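A single protein chain has been removed from this complex, and every other one stays in its place.
The first chain written gets the first letter, and so on, giving A, B and C; residue counts start at 1 in each chain.
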Amino acid sequence: MADPTYSKSELMICVAARLFQDGTTAFIGTGIPMLAAMLAMKTHAPGVVPIFEFGGTGAQPTQLPNMVGGARTFERAIAASGICDIMEAAQRGFIDYGFIGGAQIDPFGNLNSTVIGAHDHPKARLPGSGGGNDVGSLCWKTVAIMLHDKRRFVPRLDFITTPGYLTGPGAREAVGLPKATGPVNVVSTLALMDYEPASCRMRLRATHPGVTVAEVIANTGFDLLIAEDVRVNEPPSVDELRLLRAEIDPERLYI
Amino acid sequence: MADPTYSKSELMICVAARLFQDGTTAFIGTGIPMLAAMLAMKTHAPGVVPIFEFGGTGAQPTQLPNMVGGARTFERAIAASGICDIMEAAQRGFIDYGFIGGAQIDPFGNLNSTVIGAHDHPKARLPGSGGGNDVGSLCWKTVAIMLHDKRRFVPRLDFITTPGYLTGPGAREAVGLPKATGPVNVVSTLALMDYEPASCRMRLRATHPGVTVAEVIANTGFDLLIAEDVRVNEPPSVDELRLLRAEIDPERLYI
Amino acid sequence: MNVIAQGQGELIQPPDLEAFREWNRTRKARQLVDKVMTEAEAVAQFVADGCYIGTELYGTVRCPMSLTREVIRQRKKNLRVCGQGVLELDLWLAAGLVSQLDLTYVGLEVFGTSHALRRAVEAGAVTCVEWSNGAIAWRMKAAAMGVPFIPTRAMLGSDTLAHSAAIVATDPFTGAPVCLLPALILDVGLIHVHRADRFGNAQIDGITGFAFEMARACKRLILSAEEIIATDEIRAHPDRTIIPYYLVDAVVPAPFGAHPGEMAYCYERDDAVYREWIAASVTAEGALAYLAKYVDRVPDHRAYLDLIGEQRLAELRVA
Partner (left out) sequence: MNVIAQGQGELIQPPDLEAFREWNRTRKARQLVDKVMTEAEAVAQFVADGCYIGTELYGTVRCPMSLTREVIRQRKKNLRVCGQGVLELDLWLAAGLVSQLDLTYVGLEVFGTSHALRRAVEAGAVTCVEWSNGAIAWRMKAAAMGVPFIPTRAMLGSDTLAHSAAIVATDPFTGAPVCLLPALILDVGLIHVHRADRFGNAQIDGITGFAFEMARACKRLILSAEEIIATDEIRAHPDRTIIPYYLVDAVVPAPFGAHPGEMAYCYERDDAVYREWIAASVTAEGALAYLAKYVDRVPDHRAYLDLIGEQRLAELRVA
């Protein structure tokens, strides 16, 4: 049952949460991924193993983690180690999903979080890779969470911080990245995308409620592939909203 | 004051113990090095930091360690970690001395503890490197403790398990071993040797009490350099023997 | 194992393993020497202008903030810095102390980008060499292992690599391309721990971030500690020692030393002060006013804690 009072953030969190597969390991970045992970663990995917880059594995936090190294990322965890152990677990193939963000994304799912403009004389200096490059390189599947507009969905990045499919099929393997890895979804403020397997190009899978395909296209700076059966994402359910508002983010810091 | 009742083992232990420098780190192998380290720490070198290859650093054991991974190697230690941490500390230059053994030694202090005869069809299979190669490669100074006879002090090894000076001056650096490292002493059942700096060849420094230079030469299978001022090692003192017998090895397992 | 490609970023701190070995042989006491001193003493003695410096873990989590502030108070110049940074690097950048960055992330997590970084980079005051978080940690790990480099399968194919100082080479065992990360030997590292003895034997509760690696990758290591404990406590649980004394040059007693960041099991993040920085740092003037209030007008960490107030600190404490 839907609840019409939801915000855009709440919708994104719910769409992202539904991507979590029960019984998988997931590398969780700051912000929406944390909320989505907690929501998924409280709904369809209680067996998700949240992994945080500075060492928390399998936490059962009673409160929303607000920093990737914070105490809540290893509250009642099964292990608290360090960044090398976590990144090496990813490098060995133990981390199924990575949830990351970026300032810009291109049709192949490459992400830019480093600079707008030239690297040495940028128009805007952004935070840099952080763990993004490691996650995009080493996890099996990555999900990007993005604001959706033409300045962010661009045909060509100023800087590839984190590899998606690079220049297309086979490119990841050719440069030495682990086989059979890469981006699988984008959750944006407008829609849910995946990648067309043959071309490795981004494809519209489902629009958010009230958003038209034309709107998504108009807000995308490159030729977005359109799935034959574009669906509409389910709005947040009453239960999802209750969990988000009452249990996950009662102080409404993010939602 | 000397005590004439000492055994050959006790003498070797005492000669080896006197080589420990106070305030240095020392990688301690099984057997005589353990006894020598404990004796040194109870006499002139209380500030020696004993380091054991499987993780014990700075232990204050109440009983003689009898295994390099045994609980006594980290009893009241300042750290108990693992083999990688220890070997990496050596690789970073933190371990001043290494005390090791071998079945054969050559004039350049190379050690064999792997095979007698051809590797693939040996006359005798020996234990192998263990930590020996790491110690001989990575510690600043190594001291070998050896039985002294012509079958053990040989002109050419069947197998270089652990590098000494290899083929002579500059050879260690040329193969990529850390600079300014190498063997400094041999404590044998007959004498104390060092290495002549210019040639990196083994040199007789001091005979054990009652052993002549001629005897040492006769029991050495290569041309041993002879120091201009060959001394005679002090026999075990009353105090050294008391410590060895009453405190360090009261069960007389080794002495 | 041929070199296939090479990042065009400057290797800001080229590793010299032989010099590091010699340093570790001659400049690190094997004896148990009392190293307790104040922030002012430690920074004055061990942090030089132009040095290559890093902090662990990051500004809002178990970060040596009392030391970070003292570096500003003493206005160390032309620092070359590695790291992700939240708050701590922001403060240094705002204070104009930094000239070069081995950068992986400087930002404010969910609160957005760093205004101090943007101003510094866009003004050309700071040059950046790019790395991933894993890469910076592995570079310290290589130094900690005493080896010249560590391979990784991250970084490949990205502009992060192109603007780093990493090398892509052919793995001689498999023929596949692999990224080689040069060892990172820091001149100075700052680490905040839960407890240490007077000699520097240190314990950390919870995640260890990259404390293990950084502690072993520094020529000088300044620890700050919530609590100074007896060496007997260290010796009673030697498997808890993540940093043994011989790596350490200074031990600074610093209760609430990570404030306004959190310290797991001890105290939570002080959101009020953190948000004050976030708001203030939008402008250069605001950032300087924050520094004046929280750094320059308080002579030391004790005065800083007085400024925060005992009542507020008590509220932050975890039961």
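Brief remarks follow.
In this text, a contact is a pair of C-beta atoms (placed from the backbone, for glycine too) under 8 Å apart; a residue touches a chain by one contact, two chains touch by 3 or more.
Quick caveat, the model's predicted, so the values are computed rather than measured.
Although it is left out of the displayed model, the omitted chain contacts the following shown chains in the full complex: A, B, C. Residue B:G56 is the one among B:G56, B:P107, B:P183 or B:P236 that touches the chain not shown. Shown as candidates are C:G54, C:G146 or C:G189; the residue that touches the absent chain is C:G146.
The residue from C:V43, C:L117 or C:V178 that touches the chain not shown here is C:V178.
Of the options C:G206, C:P244 or C:G261, the residue whose C-beta touches the omitted chain is C:G206. In the full complex, chain C touches the hidden chain at residues 1-3, 11, 14-15, 17, 145-153, 167, 169, 171-174, 176, 178, 180, 182, 204-208, 238-239. One chain is missing from the display, and on chain A it is touched by residues 23-25, 47, 49, 56-58, 60, 74, 76-81, 84, 88-94, 96, 138, 140, 178-180.
The chain not displayed touches chain B at residues 30-31, 53-56, 66-71, 73-74, 80-84, 87, 91, 114, 119-122, 124-134, 137-138, 157, 159-163, 166, 171-172, 175-178, 254.
In this text, only the chains that are shown with their structure count from here on.
The chains touching chain A as well as chain C do not exist; no chain touches both.
Ranking every chain by how far its Cα centroid lies from the centroid of chain A, the top place goes to B. Centre-to-centre separation between chain A and chain B, using Cα means, comes to 57 Å. Chain C has no residue in contact with two or more other chains. In chain B, no residue reaches two or more other chains under the touch definition.
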